[in-house]
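These notes are about the structure you will find just below.
One protein chain is absent from this view; the other protein chains keep their places.
Labels run A and B following the written order; every chain starts at residue 1.
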Amino acid sequence: MNAVEIAAAVTSGRTSAASVVEDCLARIERLNPVLNAFTAVLGDRARARAAAGVKGPLAGVPFAVKNLIDVAGLPTLAGSKINRDHPPAAADASLVTRLEAAGAILVGALNMGEYAYDFTGENVHDGPSRNPHDISRMSGGSSGGSGSAVGGELVPLALGSDTNGSIRVPSSFCGLFGLKPTYGRLTRAGSFPFVSSLDHLGPLARSTADLAVSYDAMQGFDPADPACVDRPVDPVSGVLDKGIDGLRIVSADGYFRAGASAEALAALDAVGKALGASRSVTIPEAARARSAAYIITTAEGAALHLDRLRTRPDDFDPDVRDRLIAGALVPAVAVVQAQKFRRWYQQAVLRLFEHVDAILAPATPCVAPLIGQKTFVLDGKEMLLRPNIGVYTQPISFIGLPVVAVPVPTAAGLPIGVQIITAPWREDLALRIARFLEAGGVARAPLPKLEG
Amino acid sequence: MDEAALDVLIDAGTAVVGIDMKPEWRQAVRMHLAFSLERAAQVMEADLSDHLDPAPVFLA
Partner (left out) sequence: MAEAALAADRVHGDPAIWIFRRPDGDVLADARALEAEGPRGRALWGVPFAVKDNIDVAGMPTTAGCPGFSMMPAADAPAVRRLLDAGAVLLGKTNLDQFATGLVGTRSPYGVPRNVFDPALVPGGSSSGSACAVAAGIVPFALGTDTAGSGRVPAAFGNIVGLKPTTGSVSARGMVPACRSIDTISVFARSVDEALSVQRVIAGYDVEDPYSRVAPFPHLRRGSALGRVAMADVGGLCEPDVAAAYQAAGVFLKAEPIEIGLFLEVAHRLYEGPWVAERSAALRSIIDMRPDVLYPATRAILELGLERRAVDAFDAFHLLQEARREAGLLFGRYDALLLPTAPFCPGLAEVAADPLGPNRRLGSFTNFANLCDMAGFAVPIGFGPNGVPIGGVLLGPAWSEGRLAPLADALHRQFASTVGATGQALPPSAEPDTLAADETALFCIGAHMAGLPLNHQITSLGGRFLREARTHAGYRLFALGNRPGMVRADGGSAITGEVWALPTSAIGALLVQVPPPLGFGSVALDDGPVLGFLAESAGIGDAPDITHLGGWRAWLRTKSGD
C-alpha cells in the first residue's frame, strides 16, 4: 500500500497503526537481508509510537531516513565508519519531527554511500544496498538505501539527500517518484552535511500523492538551518490533479541528450509525447555548470572533512578519501570562479523559465548498472561509469531548481527516471505534471518481484 | 598536466593542508586530481563579468 492508502485505512479504522507497523517490520526482517537497505531498524520505537496513537495525513505510515539524518539515540553515520564513534543524536532531525507530527512512524535508518559522495549506493563498511528489481544491480546513490527500501516496498516513504543527484539517481534506478525541492525549501537541521551550498533533503515514494502529502508535512521555515528560506508554506496536495492545461512543457536538448542510452531517450520521449512537449530548449553552458558543481562539491567536501583526512585517513572508503584529497588541492580561484559562474548560469536558466513552465531531461544516462561495474558502453564507446551517472542531475541541483524524478518502464525490464524541472518554488507544477503522467500510466513505480 | 607536475602539486598541496599523503593513495589521487583540474580549467575558461558576484551560499 502507498502512504496515503495506509493513512486512509488507519484513519478510517480499517486497520491499525500497530498492525501496519508489525507488517512493515516483518517485511523488513524478511527482505532486508536481500536488499541491505537498512542500517538500523527501530522496532521498539515504532511499536511504542503506534501504540500511543497517531493522527494526521500520514497516520500510521512507516518511513525511514537516510542515515545522515539525525535519529535520537543513534549515531548519525552518514555512511561512514568514522562517525560510528560519534555520540548518539540527542534529538530527531526537524524533518523527522515534522513527518511524525503528521502521523508517520519512523522505523529505521538507511544505508548510503559514504559521506554522500557517491552515485552507486555501494558502501564499503555496510555493503551495497541493492536494487529491488535486480539485486545484482546498483540501487543508485548516494541515497541508495532510500531507493532500495521504497523500491522493495519495505517502507512506502523514505527521506534522502541530494547534493548533485542523490535523490534523483536512486529514484531512477529503483523506479520511484523522488522530489528534490527548491534549495532552501526544506530544513536540513539535524542532518550531516556534505556540500552545504548544494545540499537538499527530500522524499522518495511510490506515488505523486505520497510525495505531495509528505512534502506538505515537511514544509515551513526553520531558523536552525541557515539556508532555509523564510517563506509561506505552499501546500501542493490540493492542486495535484489540476492537470497540465496551459503549461508550457519542453524537453532539454543538446547536453541532455548527448550520452544518453537508448532507454533513457525512449523514456524521455515517451514522457514528452504524453505531455505534448513538442518543443525543445537548450540549457546554456550545461557542461560547464556540471564542472562548476563538481569543483564546488569536491572543494567544499574536502574542507568539511579536512580534519578527518588529517587524522583518520585509513578509516575512509579509499575511493571517497582519494577524491577528497584531490578536492583539497583544487585552486581557490577555480572555486570562486565556479561560484561566480553559478550566478551567471542561474540568471541564464531563469530567463528560460520566462517562456516555459517545465523542462524535461533524463535523470540518469542508463538503467541501473551492475554492482561493482566500473564502465559502461555508449555508442560503442566505453566510458567511466561513476563520474557519468550524475551528468544530467548535477547542472540542475547546481542552481537549486526543484525537480520531480518520475519512473518510466523500459524495454530492458528495468525502470529509468525522467526529471521534471521547474522554476524555483514551483514544486507544485512539477508535481502536477508528474501526477498527470502517473494518471496516464506513463510513469509508475514498478512492483518488486522479490517473492514468488 | 603530466604525472610529474601533478605529483609536485600533490606533495606541496597535501603538505600545506596537513594531509599525510601515503604512496599507495597516489595513483588514485592523481587520477581524481587530473579530473578535477580538467573541470576547474573548464570553469576558469568562462568569460565572466568583473562585476559578477560569487554565490557562496546560494539562495534560489
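Remarks
Here, contacts are C-beta pairs under 8 Å (C-beta built on N, C-alpha and C of every residue); 3 or more make two chains touch, one makes a residue touch a chain.
Predicted model only: the values in this text are computed from it and were never measured.
Under the touch definition stated at the start, the shown chains contacted by the missing one in the entire complex are A.
Across A:R130, A:R188 or A:R321, the residue that sits in touch with the chain not pictured is A:R130. Touch with the chain omitted from the figure is made, among A:G13, A:P33, A:P87 or A:G441, by A:P33. Interface with the hidden chain, as seen from chain A, comprises residues 30-31, 33-36, 127, 130, 134-136, 370-373, 449-452.
Everything that follows uses one rule, which is that only the chains that are shown with their structure count from here on.
Rounded to a whole number, the gap between the C-alpha centres of chain A and chain B is 27 angstrom. Remark: chain B residues 9-10, 13-14, 17-22, 25, 28-29, 31-33, 35-40, 42-44, 46, 48-49, 52-60 touch chain A in the complex. Those residues of chain A that touch chain B in the complex are listed here as 182-184, 196-198, 226-227, 229, 285, 287-288, 291-292, 294-295, 298, 306, 309-310, 313, 318-319, 321-323, 325-331, 333-334, 336-344, 346, 387, 399-401, 424-425.
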